[in-house]
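For this view, one protein chain was removed and the others were kept in their places.
The first chain written gets the first letter, and so on, giving A and B; residue counts start at 1 in each chain.
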Amino acid sequence: MLYTIDLLGVIAFSISGVLVALSKRMDPFGILIIAFVTATGGGMMRDVLIGATPVFWMINPMYVYLILGSTIFAIIFRHKIDYLRTSLFLFDTVGIGLYTVIGIEKGISAGLSMPICIILGTMTACFGGVIRDILCNEIPVIFREEIYATPCILGGISFFLLELLPIEDNMVLLSSGLIVIAIRLVAVRFKISLPNLYAHEDNV
Amino acid sequence: MLYTIDLLGVIAFSISGVLVALSKRMDPFGILIIAFVTATGGGMMRDVLIGATPVFWMINPMYVYLILGSTIFAIIFRHKIDYLRTSLFLFDTVGIGLYTVIGIEKGISAGLSMPICIILGTMTACFGGVIRDILCNEIPVIFREEIYATPCILGGISFFLLELLPIEDNMVLLSSGLIVIAIRLVAVRFKISLPNLYAHEDNV
Partner (left out) sequence: MLYTIDLLGVIAFSISGVLVALSKRMDPFGILIIAFVTATGGGMMRDVLIGATPVFWMINPMYVYLILGSTIFAIIFRHKIDYLRTSLFLFDTVGIGLYTVIGIEKGISAGLSMPICIILGTMTACFGGVIRDILCNEIPVIFREEIYATPCILGGISFFLLELLPIEDNMVLLSSGLIVIAIRLVAVRFKISLPNLYAHEDNV
């Protein structure tokens, strides 16, 4: 089941990449690359930094086919994709929850300490979007309006707190993934964001 | 002979990096770095992602000297380099053909599957230019006007088709490299490009 959710996340991230690339008027090859890095960039960076090479999508080419398929689908239906916006947001949020948990797991397998594992989880979930924005010549959106990273960090902390309790490993994974998802949904619904450091300058 | 062609590719890529850096009014150190990543960035990314570290130019410092020499040459003769434009285009095209084949070979040696090897070949040939453009604060040119990646992908597919035939390995390498070169020359000569997704919006 985890694997199915992973694939949903890949689809949602790919389509979000396509939409950004279209807004930059890229050609089909550029769109494909942007979709690819949006979906795989965070996990790829994680694998490179911990030395888990060849990186994950080289070992399981399913990711390549899925991203290629999602990209072609999104290009063809680009004028109708607005109808899917809510579904995409949900897939994306579920993907973030899952990617966070996968990143933490990989860090634990590599024998890394707790804070590093939380960083790896957050990186897996968030850095595809960062690389996408750099390739599109934008300051990464999560550095300006934060709705991604904080849920991942809090979910990562929950993971290690839940591990202290006498519950099963699978339940810990599932619960901390759900915590990421819940925090993000609540934050978006109620427009909660990090404190604005520039409010004072703006008012004067 | 392959090695000689490799060096011609390095020279052409370095000089193309110098020209872009000069147009951005960089200082000599910046120019050198841009030349370096243009010539080595694709192969460096490939080596990092498959775990072939230390990366190739660390093991054979010839690349460093050659790029340094080409950069100094190109800076000194920067006002006359226009006379070399056709030669440079040919070197560049030959370099792309060869880099594609080298990337595929490295993927095969690492035991990776066919689609991943084709991606690695294309990455080796094209991503030096991508990193160059990111460092110069531009949206990578191959994401907008595609004349690089498609020949590499088609050449990569040819490689694996030719391998099915009863011909020698060296001939497969040579032929698929020549296919990349031929497709690119034809595409540039006849201004063939990927379909324009924005034509409709532009006309209205």
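To be clear about the criterion, a residue touches a chain if its C-beta (ideal position, glycine included) is under 8 Å from a C-beta of that chain, and two chains touch if they have at least 3 such contacts.
As the structure is a prediction and not an experimental result, all values here were calculated from the model.
Of the options A:Ala110, A:Leu162 or A:Ala182, the residue whose C-beta touches the omitted chain is A:Ala110.
Only one of A:Val10, A:Ile119 or A:Ile183 touches the absent chain when the whole complex is considered: A:Ile119.
In the full complex, chain B contacts the hidden chain through residues 21-22, 24-31, 33-34, 44, 48, 51, 53-55, 57-58, 61, 64-65, 75, 78, 134-137. Although one chain is not shown, part of chain A still touches it, namely residues 48-51, 110, 112-113, 115-116, 119, 130, 134, 137-140, 142-146, 149-150, 193-198.
The rule is simple: only the chains that are shown with their structure count from here on.
Between chain A and chain B, the superposing rotation on Cα atoms measures out at 120°, rounded to the nearest 5. In whole angstrom, the spacing between the mean C-alpha positions of chain A and chain B is 30.
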